[in-house]
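All protein chains but one are shown at their positions in the complex.
Here the chain labels run A and B in written order, and each chain numbers its own residues starting at 1.
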Amino acid sequence: MSDDSAALIEVRDLHVWFDLGRGSELHAVQGIDFQLRPGERMGLVGESGCGKTTTILGMMGLLPPSASIAGSVILEGVDILTRGEESVSPHRWCDMAMIFQGAMNAFNPVKTVGSQIAEPMELHGTHSGRAARARVRELLELVGIAGSRADRYPHEFSGGMRQRAAIAMSLACEPKVLLADEPTTALDVMVQAQILELLVSLTNDLGLAMILVTHDLPVVAQVCRRAAVMYAGEIVEQGPMLELYHDPKHPYTRMLFAATPDLYGEDEVLSIPGAPPRLDRELVGCPFAPRCDRTFDRCAHEHPHVRAVGADRLAACHLNDPVTAGAAS
Amino acid sequence: MSEAAVPAPPAPVVNAPRRRRHSFVRDVLFGERQAVVGTIVIVFFTLVAVLAPHIAPYSVTQQTCAPYAGLSGKHLLGCDDGGIDMFSELMWGARVSLIVGFAAAVVAMVIGGGVGVVSGFFGGRTDIVLMRITDYFLVIPDIPLMIVFAALFGRHLLNIIIIIAIIYWTSTARLIRAQVKSLRERVFVKRSRALGASNTRLIFKHVLPQVTPLLIANTVLMVAIAMFAETYVAFLGLGDPTQLSWGLLISNAFQGGAMFRHAWWAIVTPGLCVTIVILACTIVGQSMEDAMNPRLKVGHLSVKRFGLRPIPTMRPAPGRWREE
Partner (left out) sequence: MAGADYIIKRTFFAIATIFVAVTLNFVLFRAVPGNAVTSLRCQFCTKQFKDALSKQLGLNKSKWAQYGIYLDNLAHGDLGSSYSDHNPVLQDLETPLKNTGLMVTLGTLFSVILGILSGVFASWRRGTLTDRFNLITSLAFYSMPTQWLGMLMVFYVAAWFGLPVAGIQTPDLGVLGPVSFWTLWSNRFEHMLLPALTLGLVLYGEYTLIVRSAMLETLGEDYILTARAKGLKNWRIVWTHALRNAMLPIVTLIALSFGSIVGGAILVEDVFSYPGIGFAVIQAIDRRDYPVLQGAFLLLTVSVIVSNFIADLLYFKLDPRVTT
């Protein structure tokens, strides 16, 4: 395991439930752990609905009232989730900032982009008035938008530009961590590449850590050095990117990579049959078992523990347990 | 879905005509329960209206008590300025009010629906012309126009019904047109056309059935509007004096000085009846419209916050939780 004291953020045993009404609830995030070191870029990948967006929303306390949360989010040694909204909100934007999915709508259409970038600055007291306006221009230039565009409205920006403006906005209060939720989905390929490049260079230059949430593996591979793979609300494997690719220790990870079409490759694209399990009921056994190609007896009855499978690598699969590995044929 | 932000289906593009009740009454208030209550109310009053000649305790054409006599065992709701039993008058009044309401609404539905379907289906110049006409009608204020029509064309019940329908068909037209326009693009219409179906057939077999639910919901709302209009016409002395309606009762109470005689039963009761029926129609019509147009937006703000729980340590299922 990595050195705890160096971690910028440590998430421990995070759970999120959504109340569905009529007595049922959805257990969207089921006890996940991970750490993020300063300046590190980490990917959080998985299919739609696996809980990755809910995780980062939960980290910032941006869940709706129908949600309940349990666990700890330890930012620089302090658990910010102890008193819920009260303890989380002071850290918003100044420590953790978010870039939302579909930044097209992250801006209020009736206010100028510049005023919205300046808003958190004035709120948290970092800059105000002329200094804020100057910094807004600075930030826009940083992401490759002409500073004079600060007084324009969001609808006057193209999709890619709006996303960049959203990135600029996220940097307004000099956060330590960026939480990026599918920042390139809904953008066309050329623009995607630019945005990713921008994110990489910014995080390098400013020493920011980043959690990149996406279902798009090539994106993660390009940007992140580490990744955590989520399935049905749990992290089934995490570790350095290259190792996940070359030597996956969980069938889901392996199948995910195999399902990604390689532009020049001649290999068949294998899709993963079946669908993720429903999260409004208690699950017995491994959640991936129904779709796994290497499942065996134990998988149906016993939920796999997370165990270390290498230096800085964790996976939750019975195949890694030396005791039963022999039973898998 | 475990994701917090659920994308909402796009709202249908409909220009809101004036005085249109808005489609969230249902999600707001009520759930189906209230629509059922509304329907019961409407059915109740309809029954009263139909059975009035048989169940009204007294005649409404002959004086049976002292003018503005108060509530009593014999006259449950007192009497009006002409010494006629209020309770019976209310029952008879239901007939006319409801007839005007339903009839005008149906006529408005036919006109509005027809214009809407033709306009939406054929598009092009027909559409433009019809919509221009609709726009003009929409802008001209309803009550002055109603006054002018009624003042000029006579005070018969039929006239009133027609006048109301002529003034209020426009919002239905716009609504139906929007719906038909979006339907036109549907695959099945194109497919039928590819098979050589005629326009008439397309309209009647494909468009109308899809549009009918919305039309019905709109008609229910129109009943409410028509009943309003009837009371206004009656109050301004432009209605049919031979037809006893709730609107006329309200007008009589005013003209007969019920307010100065403290005869609250003459004032409150007819208005209350009208209000209740209008309220019921609004609720039912709105619920119907909402059943066809659910809104799924998640609100991001609330007074309530997300909940905090302690870390679950004890769970029944075996092998479920990690060991430290």
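Following the convention adopted for this analysis, contacts are C-beta pairs under 8 Å (C-beta built on N, C-alpha and C of every residue); 3 or more make two chains touch, one makes a residue touch a chain.
Not measured: the values here are computed from a predicted model.
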item: Touching residue (missing chain; options A:92, A:254, A:298 or A:313); value: A:92
item: Per the touch definition above, residue among A:29, A:62, A:230 or A:319 touching the missing chain; value: A:62
item: Residue, one of A:110, A:190 or A:323, that touches the chain absent here; value: A:110
item: Interface with the undisplayed chain - residues on chain A; value: 60, 62, 89-90, 92-94, 97-98, 100, 102, 105-111, 116, 119-120, 123-124, 153, 155, 169
item: Touch residues of chain B, complete complex, unshown partner; value: 5, 8, 18-19, 21-22, 24-25, 28-30, 135-136, 139-145, 147-149, 151-152, 224, 228, 231-232, 235-238, 247, 250, 253-254, 259, 264, 267-268, 270-271, 274-276, 278-279, 282-283, 297-303
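Here is the rule we use: only the chains that are shown with their structure count from here on.
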item: Gap in Å, rounded to a whole number, between the CA centres of chain B and chain A; value: 49
